[in-house]
Structures are given as structure tokens and as C-alpha cells.
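What follows is a set of notes on a single structure, which appears directly below.
Heads up, one of the protein chains got dropped from this complex, but the rest are sitting where they should.
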Amino acid sequence: MTQPTNFGFGDECALLKDSARKFFAEHLPVDRLHALVAANPAPEAASAAAWREDLWPAMVELGWTALAIPESAGGLGLPAVAVAGLMEEHGRAAFPGPLAATLATSYVLAAADSGSAALEEIAAGRSATLAFANAAGSWHPGDSAVTAKGGRLSGTACFVQEPRKAERLLVAAQDESGLGLYWLASDAEGVTVAPDTIVDLTRDQGRVSFDEAVAEPVGRNGLAAFHAAMPALWTLLAADMVGAGEWQLQTTVEYAQARKQFDRPLGFFQAVKHQLVDVMTRVDESKSLLYNAACALDHEPERALQLAHMAKASAADMAAFASGRSVQCHGGIGFTWECYVHLFFKRQKHSEVLWGDGAWHRARLADILLGEVA
Amino acid sequence: MTQPTNFGFGDECALLKDSARKFFAEHLPVDRLHALVAANPAPEAASAAAWREDLWPAMVELGWTALAIPESAGGLGLPAVAVAGLMEEHGRAAFPGPLAATLATSYVLAAADSGSAALEEIAAGRSATLAFANAAGSWHPGDSAVTAKGGRLSGTACFVQEPRKAERLLVAAQDESGLGLYWLASDAEGVTVAPDTIVDLTRDQGRVSFDEAVAEPVGRNGLAAFHAAMPALWTLLAADMVGAGEWQLQTTVEYAQARKQFDRPLGFFQAVKHQLVDVMTRVDESKSLLYNAACALDHEPERALQLAHMAKASAADMAAFASGRSVQCHGGIGFTWECYVHLFFKRQKHSEVLWGDGAWHRARLADILLGEVA
Amino acid sequence: MSESERKDTPEQAEFRAYCRDWLRDNHPGESPVRLPQSPIEIMTEPQLHWLQAWQKAAYDAGLVGCDYPEAVGGGGRKDCQRVANEEMLAARTPFLPNVIGLGMAAPTLFYHAQEPLKERLLPRLLSGEDIWCQGFSEPGAGSDLASVQTFAERRGDRWVINGHKVWTSLAHFAEWMILLLRTDKSHKYDGLSYFVVPIRSALGKGVTVRPLIKITGETGFNEVIFEDLEVDDSYRLDELGKGWQVAMTTLLHERGGGELVTPRSGGLTSKTSFSPTARNLRTLAQETPRGNGTAADDPLLRDRIVRQFIREEALQQNQRRSRVPALQDHPMRLQLQYKLLISELAQDTARLGVEVAGPASTLYLADEHAPTGGQWPLAYMNSYGMTIAAGTSEIQRNILGERVLGLAKSK
Partner (left out) sequence: MSESERKDTPEQAEFRAYCRDWLRDNHPGESPVRLPQSPIEIMTEPQLHWLQAWQKAAYDAGLVGCDYPEAVGGGGRKDCQRVANEEMLAARTPFLPNVIGLGMAAPTLFYHAQEPLKERLLPRLLSGEDIWCQGFSEPGAGSDLASVQTFAERRGDRWVINGHKVWTSLAHFAEWMILLLRTDKSHKYDGLSYFVVPIRSALGKGVTVRPLIKITGETGFNEVIFEDLEVDDSYRLDELGKGWQVAMTTLLHERGGGELVTPRSGGLTSKTSFSPTARNLRTLAQETPRGNGTAADDPLLRDRIVRQFIREEALQQNQRRSRVPALQDHPMRLQLQYKLLISELAQDTARLGVEVAGPASTLYLADEHAPTGGQWPLAYMNSYGMTIAAGTSEIQRNILGERVLGLAKSK
């Protein structure tokens, strides 16, 4: 199968992306975002994990939780490029909440071909998240430290995203068959959420412990489902990072146009100008690679793994670079809490390492492109 | 043992460095160097390996071949920092000839504690070079593809420096005792020098083949001698590279001061200015590290290996960066054969890879600093 | 079905099938002489003639210049050059030698010349029979192009030209030159005018072409000196004093930003010449012994080689995305990046190739043991031509910062 020239990004996708941009800009522009998530600057404060829970019904109403769910399971069955467009805007707004986690969960569930009610719950508006990493931070689901026996879960999953915001958990657990997927409410009996205190103010992260918690097994081969879904997860995360990177670029450009030193706008100075150009070219490379990967999910599944690794590897390096330059080019003001750039700086740091950093993805690409080393 | 604050670089060293600088500037300024080594630009021409052989007796007269040779063997027994000073000026002049190879050979011979006549021959003015690398370019002397049996050498040594200019060869050869050192004339019977065609116009390189060539065994443990001498070899090569890097910096700075575009000197533009500052800081880091390593050879032998790895690793990266920027900042003229920057660009590329590139030295440093990986 | 075919119009689809058939039967095969890495390094007549024969054949078959009107020697087609280029790329044909003519002179003539001049010059340009060169840079006018000093003095209907141009690729083979010069010394920009000049016929009669030698030892570009060369006013393009605007058309097309798609063949994947690509890097690494295995086993090199694969893919996808308005914010943003990114990508890939080759990277073209025939150090050195010529990387970053990001001008 080959990809359409335009990435398959047609009018419907453009409409969704545009409406998402407007939704985020209207309901949570960056000043209100800052007031919401950065209210307490104390460096030793616990993560508040603030979000606009009141907006969730509207997002469900717009169909956003159902985008990636097959029509057969009550979803909209939209292509990955459409979801990528939404996530790009999500990142541009540094939007807090369980939408990304819920979409990610829906991809794993869809890959598991479970026929269970889980997908329908999400399509109907339940938020959800994935629990699979161990304490050492391995992103390989097969390393999960949760075990299942007779439908009851034990153990702890770490680096769970949005555990306090998501209503449902999809857990990778070691069971008799290998790795199984289990579905339960995040407030079910035997489930304890211990929030992490994290750098990123727009996200929530935590450890979820299970003590004989009753959960519903879904699908057959959990490992296969995760492997099939990971390219989508990486690609959508890359989309969030590209959106955030574009915000960092535009905001810093505006500052460089407005701020004067030595009777010149900052942007006159090549030291600033050329850094910003380099940010732009990296954002653009990452953006092109992410739509390429998303399009492969839709049209060229045999290359989806490779192209998704490229998208996340590129986005990780871009995010690190764009973040550093956004603070540096803002000078002193960029180093203050009141300037919004730190929100994106911290979100990008979080995204950079989430589900594998640049080096991790490149190592896997090397095995694909150069062969594994004996 | 600890190092003196001033690197042990006293008046005698300063005098030697200063006189070397004057010698090179007087006898082979860059315009005459260019006329000498760059006479034939044809891209498929064989390497001419031109040098000022007529200057050799004067250099011997100044004692330069005897610098690193113990007084007991007829040499001057000067500290490594003194030799480093000479080599820095040697690099600044991109001087062609067998001096560096001869000094390197004298370090290996001195480490072999041979008691043979070889060191005395060098002290008296014979030029010499080392033959130890195999066809795959391994810099580990234990991998030598030359064998010795009953005082006769067979096989081929590759990547031999200055084979057409050096009168004597010190060969690492596999023999009954392990790795032995052998000394013979480069025009002895059974020795064939096949010159490489190389990029660098200021150097000579080739393959030296031995067909039952009679050679004198020197010292006992060749491998130990090489290992003991390698830090000195790396350090002196780094000194050559730092001198060349300083030439690249100063020449490009002068161009940026003189050349005008948009009614401004090039150096006004931060894109140029900041690149040149970065060249300077890298040259300075490498220079500090090389005198640190040289001083360790003289005063702190237990750290000489580590500090020499640092010096060559730093110099390799510096040389690559300084070379690239010297061409780029010269613009179109820097891309022409008539502009002298290509001489140094090519010499630095050669030095960068000679006796281990940056990554090679850092891998060895990692074993020292972080422990070897099981 | 290839990626592009999905969007072919009926005319394009039919033309694509025609191109494919023709290329299957008419690929020129391997060159009997070693070819340089790009057209601007053509050094010898045998190289040139072999490549000219290929361009003429492709032109006669309708694959080159197909979007130009028939009246000026073109194919009269619509949006078909891209199709021909894709098919030539896929067929791994050699590059077209008249690269300055096709990429810069032709669109400039098309937009700014009078009809009779177009009808006279374009057919032999498109066919490659007349090689073209570009007289823009001067010793004192590199990045600051508008400071050119070559001067034309009016004498009735004639102009007398004096001056000194440099870095003129292909001038030693060229019949014609596009020439930016000064007709008024009192205005920097508005004092410029733009001519086409027959230089081959004037050699020794007002025009001297001297080869410049590059750091690689190759020739391919030149100095061109004008001493009282007389040309007719009919060789002027557009109005007097509008030279800067005409030059912008030339540069726009050079940077890949023009409407008219430049005929291209071969390039990165051509089998007839070497380019510093990630694939070639991989091959080199797999063939270079290192320790007990090859350089392709080294984790550091693996990481860096993969980075080059990613950047190459990104650049291809940038080009693809540049044609999808819904995924772009600024119409020129991706097109204006191309020259900067491709030249720095090639430089970094070539440099990495030199590192991968290790000690053997010291060996040059004529050394029998040189990996890949010494092409890696050659490509690395040539890459500085790419990051310097046609607007240095520094100038490209100014252009991007000013035109796309709207930052204050640095000059």
C-alpha cells in the first residue's frame, strides 16, 4: 500500500483541526491556562494536576474521544492524520486533561480487537489511561510489574499518565497467557493512585497500585495489541510536541519583534534570528515526519513502525532545542514564572522522555535500517 | 607526583617555541608552502610529498630531532612540554617533513629502553618513522600485520607516516616473544614503499612492505614500549592540531576584518562573529588540555594516559570545527585552491583520524572514567 | 501505483505512462567516462558531450521543457514536468548538464524577455545544445549581491560592458550568460540592469574565461572578465534599472520557489554518479571493518547514521507537505528552507562518511585502496560549495528569518 500525496489530510481533517484550535483558544487561552495550572509556584509543592473538567462533556460531544474508535464499536473511525491534527492543536494549547491518554487507550483497545465494552465506554465519553511501565521506567509493556490471577490485579504500574483525571484504566498485566490487558475503574476497590510530583504543570502522572483489584480481561494478546498501537501513540505524542514547538517558535518570534535592545528589535541580531530560524526548520521537519507517520498508519502499515520512530525521535530533539531557545531568546523575562514559556518548556521535557526519548527511538530505527547487531 | 602550576613551561621552553616559530616563518611562510606542496591541483594526481629537505640539516643542528631523547643516549632530554611547544609551531606552519614522525619514533625507542644505536642515530640527525598499523587501520600495535622471523621482516604496514621522507623505520612485528620492535633503513633490501595518494598536501603516507628484510631487533617488550609512548604521540599530534587551529582562527579573523559586505566588515555580523568565537574557545580548550597532558608526561605519569586521551579527543573535534568554519567564513574565496585555508583544512582532516579519532579516544576514556562494560 | 499517481490528471497519467515507456527503452546506461558529483563540476569535453547527448535525447522525447509553450520550443503541456522528473528520478537517469540554463535562465527569460528573444534562445537552451552560465557574483559582491560593479555604458543602441564576474559555473562551456550589471552608479538597487550575453562567440573579443580551481582540485567554475564587450540593447531583459527585480526571479527559481518546475533528472539516487546519502553511508559502514565486525555495529555510528536517514526523510516530507496548504502556515516557509537544509544535510552526511571510513578516509581519488574511490572526502569538501554558493547558509538564515518569520533585517 502507498500513501496519498496529501497525507490523506482532506477537508474533514482540516475542519477538525481548525475547530480544535478554536475550541482551545476560546476555552483555555494561555493566560487562563497559566492561572489554572501555575497558581502555586512553590518548588516543593505537590502537583495540583488542575484541568478544566467542566469542558470534558463538550469535548465528548464533539466526538473527540471516539475519533480513533472503529465505527463498529460506536466510534467515528477517523484516520490517524485527523487525530494528529487535533493533537497538534492540543499541544499548541498545552492543554491539560485526559484526552491524549484516552485516545492512546482507544488505540490499544482497538488493536486488541476486544469486542468488549471498553471501547464503547470511551466512545460514550469515559476518560481512560494506560498502565504498563515498571518502576525502572521501561516502556516495554512486557516488563510490566503488574500481575493478574483469576481476574484480580496485584502490583504497581509507574509513570501512568493522568491517573487522577482518567476514569478507567487499561492495565498490562502478566498472566497465565503471557501479557494480558485488563480494564477497570480508576476508583475501583483495591486501586490506589499515588500522584507523582512532576515538573510539568500541564500534566498528571502517578503510580497506580493494585491490591487484588477485580478487573475485566479484554482481548487476547496484550503484547501484540500494544506493539500494534505504539506507532500511533508515538505519532500522536509527536503531534502534541510539534504543536507546542510551533507555539514556542511563534511566541519567541513575537518577543524578538517587539523587544528592543541597542535601539534595534532583538530579531535584528543574527544571534537571535538564526536561532529562531533553526527552531523553525526543526519544527517543520518534525511536523512533516509526524504527518508522514500518521499517513502510514492509515495507508502504509508496513512502514508505520519505522516512520513513527522517526517522528518521535525528531520531535524529541526538536522539543529540547525549541524549549531551550524559547527561554534563552526571551532573556531575563523568559526565566520568570510569570512568563508563559516555562509551561511549554516543562511540557516538552515531559513529552521528550515519555514513551522513549530520541536515542531510544533511534536505537530501534538502527535495528530496522542497519540490522540488529549480533 | 603532581604537576607544577605553570605546566613546567619555563624560559627554556618559551625560547624553543619562539625560535621554532621564527624558523618556520622565515623558511616556509604559507605562500611558499603553498607553492611547494600545492603546485599540481589535478584531483587525480598522485601525492607529491614535497618538503624542504634542504632545511633538515638546520633542524638537526638546532637539536630538534634529539629533544625527546635522554641525555644518556646522546639526546637533550627536554620535557614533553618543550616538545609540545615546538609541535604547536610546527602545526601553525603546517610544516611538511619527517620531524613529527621522527620525534614520535624517538618516544617509542626511549620507552623501549633499548640501549641500541637507534636513538643515537636519531639524535645525530637521522629521520625515522613508525610502521605498525594494519590494512584495516587498527591503531593497536598488537594488530600489526608484519611478522619477524630470525631477524627478517615480512608483511605490510599501512598508514605509515612520511615513509618517503624518513630514512629509518621502527617496525612493530609479531615474533616469538609477542610483539617486537625492529629497526632498519627505509631503503634497505626487501623494503618497498608504496605511497598512498592522500588528501593532505602537507603529509606523506604509504604502505611499507617487507620481503625477508633484515632488521635489527631493539628493546624487549614492543607492546609495552608502544603503550608507554602513545600518550606522548597523541599529545604532540594534538599540539600540531592546536597550532594549525590557531592559524585557521587568526587567518579567518583577518579575513572577517578586511572583507566587507553590505558596507560592513564580515565580522560585524554575529553569524560570523559568533562562529569565530566558538572556534577560539575550542582552540583554547584543546590548547589547555594538550599542555596539561604534556605536563603529565613530565610530572604525573600515572595520569598521562587519561589526559592524553582528553587532549587528542578535544583536538580532533576542535580541528573538525575550526576547519569547517575557516572555509565557510571565507565564503567563495575559501572554496578555491588559491586560498591557503585548504592546506590546513586537509592537514587537520588527516590529523583528526591519525592515531584515533575523537570517538575512539573517548571510548578509551570511558573505560578509565566509568569502568569497562562487562 | 506510486505515491504521486493518485493525484494525476488524465493528461498527467497518460504522459507518465509515455515517459515510463520511453525511459525503459532509452536509458543511456553507464557513462563511459567518470562523471563528477554534479553538473557544475563537469571538467572535460567527453563528460559534457555524453551528458549533452542525454539531455538532447530527453528533450527530443518531450521529457525536458514539457511545460513551456510550443512557440519557445517547449512541449505545451500543463503541470507535466514534475511527472517527467519523477519518472527520470525513478529510472535513475544521469543529471541534465545545462543546469543553470534550465533552473535559472529559462524561467527568467520566460518571465522577462521579449517574445523574439525567447523564441530564439529557449529551444537550444532546453535541448542542452546551448549551455548557459550565470554572471552574478563578483570579487566584491558575494553575499551582498546588489553591490555588483560590472558596468554597461550606453552607446546608442549598444552597450559596452566592463567588469569581473566570479564563481561562474560552466562558463568554460557556455554559449550564453545571464548577466546582472550596473547601468547607473548613483543607485545601489535601481542602478542594476539584466542582460543575456553571448560569451562563447566573444571569447578573445572582449570576454576572457579563466578557470578557478576548487579546494578539491576540480575545476568547473570560472572567472569571466569583460573588457569593452559590446552587446545590443535587444539583449536586455525587462526595463532599464529593473535588474534587481529580474534577478529575484532568477534566485526564486534557484531556491526552488518558482511556479515553473525545473526539469531534473537523476540527482541523489542516480546510479551514474556518487552522492553523500544515508543509504551510501549505510553501505560504507557495512563494508568498513571495525574491531571484530563492521562500522555498522558501532552504537555511536548507528545513532548518527540513523539521524541522517531521519533528516533525509524529513526533507522529502517537507517537499511533500509544501504542496498541502492545509498543513502549512506560510506559503514560502518550506520552499525557502530547502537550499539551507539540503546543503547542510549533504555536508553532515559527507562528513560522517569520512568519519565512518576511518584512517582510509585520508586516501583520495587516485588511491586504489580509497573507500568508494575517495568520493567521501571529495563530497565533504564539495559540500562547502553547497553551503557557500547561491547564498551562504548565513544568508539563507537571514532570508528565512526576515521573509518568513518577519524579523527585522540584519543589514
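What to note about this one:
In order of appearance the chains are A, B and C, and numbering begins at 1 in each one.
Everything below uses one rule, namely that contacts are C-beta pairs under 8 Å (C-beta built on N, C-alpha and C of every residue); 3 or more make two chains touch, one makes a residue touch a chain.
This structure is a prediction, so every number in the text was calculated from the model and none was measured.
Within the full complex, the residue among B:R126, B:K273 or B:K349 touching the omitted chain is B:K273. Interface note: of A:D54, A:E338 or A:E372, the residue touching the hidden chain in the full complex is A:E338.
Note that of B:T235, B:N292 or B:T336, the residue touching the chain absent from this view is B:N292. When the full complex is taken into account, the listed residue touching the unshown chain is A:G137, out of A:P29, A:P57, A:G115 or A:G137.
Shown as candidates are A:E89, A:E121, A:E162 or A:D200; the residue that touches the absent chain is A:D200. Listed for chain A, the residues touching the missing chain in the whole complex are 41-47, 133, 135-137, 139, 158-159, 196-200, 205, 260-264, 269, 271-272, 320, 324, 327-328, 331-332, 334-339, 341-342, 345, 349-350, 353-354, 357, 359.
By the touch rule set out above, chain B reaches the unshown chain at residues 2-7, 9, 13-14, 17, 246, 253, 256-257, 264-265, 267-270, 272-274, 276-278, 280-281, 284-289, 291-292, 307, 310, 313-314, 359, 362-363, 365-366, 369-371, 373-374. Touching the omitted chain from chain C are residues 299-300, 303.
The definition used in the following text is that only the chains that are shown with their structure count from here on.
With centres defined as mean CA coordinates, chain B is found 52 Å away from chain A.
If you average the CA atoms of chain B and of chain C, the two centres end up 40 Å from each other. Annotation for chain A: residues 269-270, 274 touch two or more other chains.
For chain C, the set of residues that touch two or more other chains comprises 394, 397-398, 410.
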